[in-house]
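Structure below; questions to follow.
Excluded from the complex is one protein chain; the other protein chains are retained at their positions.
The block that comes next holds chain A.
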Amino acid sequence: MSDQPPEIPVRTVRASIFERASVVWLVPMATLLVALGVAWQSYSDRGPVIEIAFSSAAGMSPGETVLRYRDVDVGLVEDVSFTDDLSQVLASVRLEKSIADFVDEGSKFWIVRPEVSARGVSGLDTVLSGIYIEGTWDSVPDGLAVRHAALSEPPLAAGDEQGLRIVLNASPGAALSEGAPILYKGIEVGRIGKPGLSEDGVNAQANAIIFEPYDRIVTSATRFWDTSGFTFSIGAGGAELDFTSLASLIGGGVTFETIVSGGRPAADGAQFGLFADEGRARASLFETSDETELNLTVVFRENFSGLVVGAPVELDGVRIGEVSSIRGLVDEDRFGDDGVRLLTTLALVPSRLSLDLSTFDDPLDYFVQRVDAGLRARLATATILTGGLKVEMIDVPDAPIELMDMAGDPYPILPSTQSEISDVSATAEGVFQRINALPIEELLVSAIAFLDAAENLVGAEDTRAVPGDVRGLIGDVRGLVSAPAMQGLPGEVSALVGELQGVAEDMRAVTAALDEADLVARLQGAIDAAAAAATGVETSVAGVPELVTSVTNLSDRAASIPLEDMIEQASATLASAEALFVSEDTQALPGALGTALGEVEAALRELREGGAVRSLNQTLASAETAAAAVETAVAGLPSLAARIEELVAQAEETLAGLDQNSDFSREARAALRDVSDAAKAFESLSRALERRPNSVILGR
């Protein structure tokens, strides 16, 4: 009995707790648990907030604009505010917790907007839904980074897109356009990024990516070329219009080909040239290799036009590279004056030299060694026709000691020497100077003066009078010869002879044994001499008409010679001809001849008017005087003939150089022959007159 009372209240109390508690209480407890669980879960699921700085928040609205990664929403813009200095817009983005650790320092963010380009439309969904922020990051969780700066444009490749990243250097004529596709056999295998200038500012370059698995195609033997635009060619096969695709026609595109096998696989960051067309790309494989170029700078003291980018660089006649850039340079501190220097950058391909790399670790060492031995760069004429220049490296044996300037910026400086270009230009200049110095104007003046003088001579009344005078002389001589007195002269002479016979008979009778035969012999000699003289005159007179004809012909031909052609005669010939014609002797000759003939005429007239020969001695004396005058006048004839001959010789010499068949040449030759004939006639006339001056008078 004593045990029970303490037990009962305990049991009752315990039982009452369970008994009184309704099962329904589980419901609010469960509800509370669920509510708390949901609350805790939503709190713990909240990711961190990052801030992304944009230059502008166009179209961004808090609570709506999302952050996407691979097109999956991973965050929401909660707030849009400014940086402290209002320079940028800060978007606070609530990230999802699961990806928060991946959003590290290397993450990139950019705004995706609708974009219409030649290559198509992108981001079209954002037209209606509004913009969103695209993010990319690598697959390594490196911890959250809170502050990020957004990119102004989408990156070349999203973070997960694997591929070969290369650098394309545009050669002249090739265009790099941002976002242009890289095609390989028509398949888009890569993309070109935003073009920019290379570090040395020499050419344009752009990053490009070749996506996997196509990156294996690219080796050191791969050549890239521009396929934008189209080519139109007309050949034997007809007209051909060639373009790769409509998109690349408008937006630009690049394709490549691994032309020969055996190249080394390209590594990230490899540099490739972008050629303007396939032909050049293929040709380049055999011109240049992708070996690392050796860049040298040469400062030329002379500044010549004619050196262009791409001009060859030759070492001992072997083309080892080309000029990659040319700049003028004024540096008073360095050169001591403020003259312009030609700063030329040479891109050399040392593999052309097949250098033994066991001897030279660096191809530059080879040049350093050669420079020590006197290697110098100079400008030389590549082609005379265009005046193009090339850079030549030659050994200058006695060059002043000068070392390679290894500290040159941006490249080592190779010393230069006097350019060869000056010699060539001097030669060409000399040729032009000599052409310039030719006295064309004086030649024309001389020719005109010569022609004037010739015209004067030919047109001079004296000259014209010569034939008349000569004819008159001949007429007079004929008249004299046929004159009754002259005809009667033999009769008178025979009468005289008869008288003389009578005298002789008287003398014979008187002097008997006087040597009458001697007188007769003398007289006979005199008569013979007179007859010979008459014959000489006849001979010489026989040539006169021929001379006249020749002179007429000459003047006709001279008149018919075109003045323009005459101008082309050599000035020396003309000058001497002019000197001949303007000489006083020549000018005086016709006058003197005329005077002489006048005298002869006068003498003959006197002889004729004198009726019968008043006195043979007087006549002969008078004739002798006349003959002497003739002789004096004619004395100039040989020299005249000689000078004419000289002129002819010179003219012939000159004409010999002219075209043998030209009309002018033929005419000139004929004229000269005539002049020559005239000279000969003059000569023979003068010779005959010299020989027998009195033959003119005697008519025989």
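Everything that follows uses one rule, which is that a residue touches a chain if its C-beta (ideal position, glycine included) is under 8 Å from a C-beta of that chain, and two chains touch if they have at least 3 such contacts; residues count from 1.
What we mean here is this: contacts and distances are computed from a predicted model.
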Chain excluded from display, named as in UniProt, from "NADH-quinone oxidoreductase subunit M", "Hydrogenase", "Paraquat-inducible protein A" or "Carbohydrate ABC transporter permease": "Paraquat-inducible protein A"
Residue among A:L86, A:L128 or A:I435 touching the omitted chain: A:L128
Candidates A:V38, A:V72, A:L124 or A:A373 - the one touching the absent chain: A:V38
Per the touch definition above, residue among A:A21, A:A373, A:M406 or A:A670 touching the missing chain: A:A21
Contact set of chain A toward the excluded chain (per top definition): 20-22, 24-28, 30-32, 35, 38, 64, 128-130
